[in-house]
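Apart from one protein chain that is not included, each protein chain of the complex appears where it belongs.
Letters A and B name the chains as they come in the text, with residue numbers starting at 1 for each one.
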Amino acid sequence: MIDSRRPLPPDATATVGEGKTPSRRDFIRRAALTAIAAPAAASIISGCDDDRKKSASSGQPVQSVASSPASPKSQIPAEHGGTLPTPAAGSVSATADAMDAMHEKGIKAFPARTAGKGGQLLPPRMEKGVKVFEVTARKIQWETEPGKMVEAWAYNDQVPGPQIRVREGDRVRVILHNQLPESTVIHFHGVEVPNDQDGVPFITQPPVKPGQSYSYEFTAPNPGSHMYHSHHNSAKQVGLGLLGAFIIEPKQKRAIENVDVDYVLILNDGMHGYTFNGKGFPATEPIVAKLGQKVRIRFMNEGMMIHPMHLHGMHMTVIDKDGWPQPAPWRCDTLNVAPGERWDVIVNCNNPGVWAFHCHILPHAESDHGMFGMVTALIVNK
Amino acid sequence: MIDSRRPLPPDATATVGEGKTPSRRDFIRRAALTAIAAPAAASIISGCDDDRKKSASSGQPVQSVASSPASPKSQIPAEHGGTLPTPAAGSVSATADAMDAMHEKGIKAFPARTAGKGGQLLPPRMEKGVKVFEVTARKIQWETEPGKMVEAWAYNDQVPGPQIRVREGDRVRVILHNQLPESTVIHFHGVEVPNDQDGVPFITQPPVKPGQSYSYEFTAPNPGSHMYHSHHNSAKQVGLGLLGAFIIEPKQKRAIENVDVDYVLILNDGMHGYTFNGKGFPATEPIVAKLGQKVRIRFMNEGMMIHPMHLHGMHMTVIDKDGWPQPAPWRCDTLNVAPGERWDVIVNCNNPGVWAFHCHILPHAESDHGMFGMVTALIVNK
Partner (left out) sequence: MIDSRRPLPPDATATVGEGKTPSRRDFIRRAALTAIAAPAAASIISGCDDDRKKSASSGQPVQSVASSPASPKSQIPAEHGGTLPTPAAGSVSATADAMDAMHEKGIKAFPARTAGKGGQLLPPRMEKGVKVFEVTARKIQWETEPGKMVEAWAYNDQVPGPQIRVREGDRVRVILHNQLPESTVIHFHGVEVPNDQDGVPFITQPPVKPGQSYSYEFTAPNPGSHMYHSHHNSAKQVGLGLLGAFIIEPKQKRAIENVDVDYVLILNDGMHGYTFNGKGFPATEPIVAKLGQKVRIRFMNEGMMIHPMHLHGMHMTVIDKDGWPQPAPWRCDTLNVAPGERWDVIVNCNNPGVWAFHCHILPHAESDHGMFGMVTALIVNK
C-alpha cells in the first residue's frame, strides 16, 4: 500500500498575510507541519525520504499572492486566504474533497491484491533434447481489479498466458490443448518459424477444434521479444486473453542486455478494459528496482489501440524493435507502442522514488474517480 | 485459390488413451493421415511442401493430456477424449464447425477476382521532353470484394488511381480533368514542387470546377515514394478514392534498392472499408516472389487511422521514411504506418511459404466470419 503524505488542513495555507511572498521560514514551518501530518511512508515510497529533506524549501503549499504580474487579470476569489464564505466555498471544497478521496483510495490500494497472476514463467519439460511446453486454452473467470470478474479465454488459466522463454537454437515444442467452445490455433508472432508452424488456419494448418490438441515444433530462430497468440477469430480470442510472451534469448548477449530486472509488460485494451499484464490499476504490478540498477522492459501491445507509454522521472533507452536491435540506442520518456509491436528499453534507475508509469492517452489512465486501467509504477528504492 | 489441408476428422484425435503422452509414432501416423486428407496444395502454397516434410513430427493434432503440471486446476471436460455426451458437445462442435467453414471459405476464395485493378502503371506520353500524364476524376462503381459495389471517386476509373512513376530531374506534366460533381485539385504529397503547383485551393490555385481541366508542371525533385491526391474536401474525396502513388526514381540508386519485386501497398480505411490497394480480403492481391528474391514494399497510408502492418515469417528492413533514407536501415516485423506516411522496406524472401500479411489492429483484419479487409499474403515460392 502507498500511504502518501496527507494534504494539509486548509488553515495551514491561511496563516500568511495576503500579498506577502512566503518566506523561507514559512516554508520550513509548513514542512514541519507536513512531516507531522504525514504518517510514516510505507516501504513502497521510502526511497523518497532523502529527497524530501534535500528540497525542504519546496514541494510545499504556499499562500497565493494577491496579484501576480504573470496573471494581471486574475481576481483572487473571496474564498481564498482563510476568509471563505461558507456555502459556495464549502460546496466547492466538499466536491473537491470527495473527488480527492476517491483518487486517494485508488492510490492507497495500489498494488491491490487480486486472484490470479498472468505471465508466469512456464518451465519446460525436456523430451529427448526438446523443450516441451503445454498450454491449455479454456474459458475462466479472471479478476482484473479487486472484485471485477470478467470472462477470459486463457492459456493455463492465466492472462496473459504463461511466459515461454527459450534460447536461440533450442528445439522447442508447444502443445496446445483446446478446451474452448471454438476452434483455435497458436501463431508465434515475430518468430521466423517454418511456414507450417505459423498457426494460420486454412493457410498453414487446420484449425484446432474444441477438444483437440495440436503440437507445434521448431528450432528457436531469431532472438528477441516475441509473442504467441491465437490467430483464429483473433479480434475476439486475443481480446479475451489468448496471448502471451514468447522470448528467445540470444546465444550471444550484447553488453547493454546485462540488466538487474527483466520485465515483460503486455498492454491490452479489449473486453477486459485497459490492462497491463491482464490487470487494471490499482491491481497492476509495480516494477521494483534498487537505485543504480538497470531494468529492461519488454513492451508488447496485444490490443487494438496505440498506447504511448510514459515513464516519470527517468528516461528509457530504446534498444530493440520487434526483437531486432535498433541501429543505435535512443532515448525517450514516452514510447508509442502500436498493436503487434514489441519495444525493448533499458532504464537506468538513477532517480529514487515511486514513479508513475502509464499510457499517456489520459482517458486510458484516469477518470474523475481517480487512476485506473493503464497505470503502474516504477519504484526505485535506495 | 488456396486449397489448404483439411482439418482432421474428430475421431483422429480420439485414438490415443487419456493421460498418455503422444509418442513419435503417433505423430507420424497422424502425419500420414493428414497427408491423405489434404488434397494437393494449389500453386499458391506449393512452396511449403518441403518444410512440411522436414517437420513431419510437428504441426499435427495430438491428444490432450489429462492433467498437465502447467495447468493444475484445469478440468478436462467430459466431452474430451472420444466420450462426448451428444447434445452439448454436438452443439459446441457444430458451432465451431460453422464458424470454421466461414473462415475457410474466405481463405479458399483468396485471391478473389473482382472487376477493376487499381494502381496500374500509367505510361506517359512525351511532349517536347515533358512526360505528360492525364488523369480524369469521375464517379464510378468499384468492386472492393466479390459482389460488394461501392461508389468511388476515381482517377482513370481506378482505386487507387494509376501509379505515376518518373525519374528525378524529369520534366513532368499532370493534367487533371474534373468530371466530378464537385471541384477538386491534385496535391503532390511529399513532392517538393514550386508553391503554385502544390494543389491547395485558394492558397496556391483556384479549385478546378466540375467540367474544367487543370495542368500541373514541375521538374521531379526529391526522389522516393510519394503520393498524389485531392486536397479539396479531402476527407471525403480521398476517402472515396482520389489518390494514387507518385514515385520518383532516384538518379543514383543505392545498392539496397536493387530488388526483384517493387510493390506499392496503399492502405485505406474510408467509405470503402479497410482496403489494400482498393480491395478488401479476399480480393486483395498477394505479393509473389521466389525464394532468395528481394521484395521492396512501399507502404502508403491514405486513410484516417494508423495501421501497424505485420508480416509473418520474415522481417522487414526499413530503408526510407517519406522517400528519405533512414540514417541506417533497421528491422521489424510490425511497422506502424500513420496517415500520410510512406515507409519503404525490403524483405529478403528466405522463408518459403504463404505468409499472412495484415494490419495488426485485429478488428481491421478478422471477424467471427473470418478474415476480411486489411489482409493479404506474401508468397515465397521455391
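Everything below uses one rule, namely that a contact is a pair of C-beta atoms (placed from the backbone, for glycine too) under 8 Å apart; a residue touches a chain by one contact, two chains touch by 3 or more.
Since we're looking at a predicted model, the values are computed, not measured.
**Q** For the chain left out of this view, which of B:G106, B:G119 or B:P201 touches it?
**A** Counting the whole complex, the residue in contact with the absent chain is B:P201.
**Q** Using the touch definition up top, pick the residue from A:R125, A:R167 or A:H310 that touches the left-out chain.
**A** If we include the chain that is not displayed, A:H310 is the one touching it.
**Q** List the residues of subunit A that touch the chain left out of this view.
**A** For subunit A, the residues touching the absent chain are 2, 4-8, 10, 13, 21-22, 27, 45, 47-48, 51-52, 54-55, 57-65, 68-71, 73-74, 76-77, 79-81, 84, 89, 92-93, 95-97, 99-100, 103-104, 107-108, 306, 308, 310, 312-315, 327-334, 336, 351-356, 360-363, 365-368, 377.
**Q** Mind pulling the subunit B residues that touch the left-out chain?
**A** Subunit B touches the chain not shown through residues 122-123, 125, 127, 133-136, 138, 156-157, 162, 173, 175, 177, 179, 181-183, 187, 189-190, 192-198, 200-218, 222, 231-236, 238-239, 304-306, 321-324, 326-328, 336, 338-342.
Keep in mind that, in the parts below, only the chains that are shown with their structure count from here on.
**Q** Suppose each chain is reduced to the average of its Cα coordinates; what separation in Å results between subunit A and subunit B?
**A** Centre separation, subunit A to subunit B: 33 Å.
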